[in-house]
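Yeah, one chain of the complex is gone here, protein chain that is, but the others are all in their spots.
Take a look at chain A:
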Amino acid sequence: MNSSEGKLKSSSSELDLDRPNIEDYLPSGSSIQEPHGKLRLRDLLDISPALTEAAGAIVDDSFTRCFKSNPPELWNWNVYLFPLWCCGVVFRYLILFPMRALVLTIGWIIFLSCFIPVHFLLKGNDNLRKKMERALVELICSFFVASWTGVVKYHGPRPSMRPKQVFVANHTSMIDFIILEQMTAFAVIMQKHPGWVGLLQSTILESVGCIWFNRSEAKDREIVTRKLREHSQGADNNPLLIFPEGTCVNNQYSVMFKKGAFELGCTVCPIAIKYNKIFVDAFWNSRKQSFTMHLLQLMTSWAVVCDVWYLEPQNLRPGETPIEFAERIRDIISVRAGLKKVPWDGYLKYSRPSPKHRERKQQSFAESVLRGLELEEK
């Protein structure tokens, strides 16, 4: 008998290694009818479960929901409110926005006029230089937050500078980083972006210690894991901030956490960020707008309101795998920030799912068909 047990060669791609059982999350019932007892023609011809699942996915699926922008409810829908709204628009674009742009420009001037001298003149005195650069980065982030009138409420004890700890947070937009950075100068791991953001990344963020990765490179993952490990072991490196989702999600759902942050042998401190959509939806839908447009949108809204919770640090429990650890932390963060969990890998935004899932279903159906065949042969 053909003993194709389906021993798939585990590929080294991100998508294969990271996930716990997706079947636990997907709608119940096997997608392929598993015939019991004697196999009949109707068992083979009835493909309705598989079709139902496919149609269900076409009509609504949990992955697309994660990346759907849900702007706040329009309130300007009647004849009295509309003029009020128009006044608001005028105020926001013609008064608030220039003021904010001015504040930001002043902030940049102050920052650069301090940062550049400090960076070059204190080359010898590393300790002092790092301290000052950290303070300056915190300063410029505060200016950024002020430029959107950020109303941020921080809950919980402030992160402390200790070795062997990493911070993880849910990810909605690149401004997550700015909001957290204004409180504590974290080192961060980011996707290298083009344009002016990339320039900022390579100059200023270098000073707080940043690690770059490139999503499209497969080998990149091992290099990055090594860099993460090195950084987290270093005593006077800034605490590392990681966004394990790997991509921006719309702040109503959370996608699977990549396990990289959870296998470094460090304490993991979860941070939950929840944006209040009352004035603006802070989700950066990178498919729809560039970061510049996103920032402009924020700067022309009334305010960006959010809550940040610094949650209790967690350690790997004995007998727990990194994936289980990641899921546990995701649970903690999702509960705190009111996010619904979905079983998908954020990178599926950019690539297809691995055939492993389909193969699992195919395998179980094939086995039951063959079992039916065996029964016949006896």
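The working rule: a residue touches a chain if its C-beta (ideal position, glycine included) is under 8 Å from a C-beta of that chain, and two chains touch if they have at least 3 such contacts; residues count from 1.
In this text, contacts and distances are computed from a predicted model.
Not every chain of the complex appears here, and the one that does not is recorded in UniProt as "EF-hand domain-containing protein", selected from "AP complex subunit beta", "Tax1-binding protein 3", "Histidine-containing phosphotransfer protein" or "EF-hand domain-containing protein". From the options A:T64, A:S160 or A:Q233, the residue with contact to the chain not on display is A:T64. The chain not displayed touches chain A at residues 2, 4, 6, 26, 31-32, 39-64, 68, 287, 344, 348, 352-353, 355, 357-359, 361-363, 365-367, 369-370, 372-373, 376.
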